[in-house]
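One structure is given here, and the rest of the page talks about it.
Left out: one protein chain. Kept in place: all the others.
Per-chain residue numbering starts at 1, and chain names A and B are given in the order in which the chains are listed.
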Amino acid sequence: MLLIQLVNGLMEGMTLFLIASGLTLIFGVTRIINFAHGSLFMLGAFLTHELVPVIAPGSVWGFFAAVTLAALVVGLIGALFEIGVLRRIYGKDALLQLIVTVALVLIIRDLVRMIWGANSVTVPMPDGLASALVIGDTYFPVFPLAVFVASLLVVLAMIWVIYFTRAGILLRAGTDDRGMLALLGVNETLIFTCVFAAGAFLAGLAGGIGAPYGEVHYLLDTSIIVSAFIVCVIGGLGNLYGALAGALVVGLTKAIGVMYFPRLSMVLIFLVMAAVLFARSLGRQGGPAR
Amino acid sequence: METTTTNNDALLSARHIRKAYGSFIALRDISFDLPRGERHALIGPNGAGKSTFIACIAGQLPGVQGEMLFAGESILSLTPAQLARKGIGRTFQISRAFLEMTVLENMMAAFVITSGGWAGLRARAFKQMLEPAFAMLETVGMAERAGDRVADLSLGDRKRLEFGMALAGDPDLLLLDEPTAGMSIKERHFLMEMVAERVDAEGRTLLFVEHDIDVVMKIAARVSVLVRGAILAVGTPQEIKANDEVQAVYLGGGH
Partner (left out) sequence: MSANPLNKPLERTGQDDAAAVRARQWRRIGGAALAWQWLAPCLIGVLALCWLLPTSYTTLLTQIMIMALFASSLNLLMSDGHMVSFGHAAYFGLGAYGFTLSVAKGGLAPELALLVGPLVAGIGGVLFGALCVRLTEIYMAMLTLACAQITYTVLFQWYDFTGGDTGITGFMTPRLGLSEQGYASAVLIVVALCLLAMWWIVKSPLGLSIRAVGQDRYRAEALGLGARRVQLVAFVIAAFFAGIAGTLHAVLHGSAFPDYAGLSVTLDGLIMVVIGGLNSFAGGVWGAVIYELLRAGVSKISHEWELVLGLLLLAICLLAPRGFMGVVRRLRRMLAGGQG
């Protein structure tokens, strides 16, 4: 039982990391807290629900193709939003930027409800992954393991892009020092758009890949965004490895907390976050030298 | 100069102050005495640690090693606010004022805070601060701009406002970090003469960072030269001017 919950926790942690990494990347580069990240996740789940039957119902490759396609569409939506709206409010009041993304939350939620209705929909699990591995006398469901592996591949690909490609170097330069990009003669606007699109893509991917394992409904956005915020805050906003650690902490806390405090697992996670924040605030005083 | 124990006669006495940012050592083993009533200038090339030293005294840096006494009391563990209440007033290198308030509101805030009545709700006590606030604005030459937003002021004007705000708390020790940056030469001399005059008349002690050597020569009674986180020389302006080492490292600009 504990082992199964561990597997579930790892799976949830990895999907959380997919969402949170996008959130943290976007914050690192553009300084915008994207409240709509949960909505993009939800959109990915609904699009997967729509695409799986069209492409190849029941097959494993069809499922992953549907997820990828859905994520690409979500990424495109993210890019359009960045170009159409966010670009006009960089450098303005942080609250204003936040409210713009809240506006996107509201718009997406109502559109989703218009299109797919207020009831939850399901995404069928691909037949090949619906079984369970038997090790000793424990059953391990295959699907969470597959999701974990797939997410891990995405994460490794992402780390490769960020640390070993020119685009990634530019991105890190932009995170550390935004003036740097201009000095390097890079088109800053393009980087911002790409980062936002990539973050949206990751959110969509996370939404699609985990969709068969839970209910997909139009209220998914807020619960996901809150979890993603917690992950980012535990890891430190803008810090990718921190987000990975935070995601695993939250995923495992949730999965194991459910066993012992079934009703209060969320409270447990908030307490972890509050403790991390509190610990970070200790021993800090003063201010700028200048 | 053999200085191992702190000097209780000095208003400010620092021993073996050391501050590192990671592997970069900003201050290495600084020992420093500031007698009561002295006007002391801190000079040195950029990055020498002048602002860091000021920030150490004002309690803004964590992890400072060494010993520091202010009026005979150890202060390294105190917060900026506690130090301010003990009588250390300061201005910042990049001037800090309440940007969205008017000049008068800034000065009123300074008087409200330094009077200890920050939690007050009574309008009458508040209104009584209007007179001293205006008087202080007159002193620093900002009375005419009382109704202007600080965000709309020039850098020099902000510096003067900040100086007035630092004075509002009736501090024993005034720390001014490049108080004349962004001012014309005429304004610099006028401001610093006014500062010196007030410091002397009110029996305050002054420690200031300044790049304009003419101003330093005119205002400071003694000068400390800081180079790469260590004090290179201390003396009267004339002694410093005559010091070959200082000439070589700092004034001459060569190495």
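Just so it is clear, a residue touches a chain if its C-beta (ideal position, glycine included) is under 8 Å from a C-beta of that chain, and two chains touch if they have at least 3 such contacts.
None of the values given here were measured: they were computed from a predicted structure.
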Looking at A:66, A:123 or A:273, which residue reaches the missing chain?
A:273
Which residue of B:11, B:26, B:61 or B:84 touches the chain not shown here
B:84
Identified contact with the non-displayed chain, of B:15, B:160 or B:204:
B:160
Touching residues on chain B - with respect to the absent chain:
58, 60, 79-82, 84-85, 89-90, 92, 96-102, 104-105, 108-110, 112-114, 116-123, 125-127, 130, 134, 138, 140-147, 160, 165-166, 168-169, 186-187, 190-191
If the missing chain were put back, which residues of chain A would it touch?
33, 85, 88-89, 92-96, 98-100, 102-107, 109-111, 114, 222, 226, 229-230, 233, 237, 263-264, 266-267, 270-271, 273-274, 277-278, 280-281, 287-288
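We adopt the following convention: only the chains that are shown with their structure count from here on.
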Whole-Å separation of chain centres (CA-atom averages), chain A against chain B
48
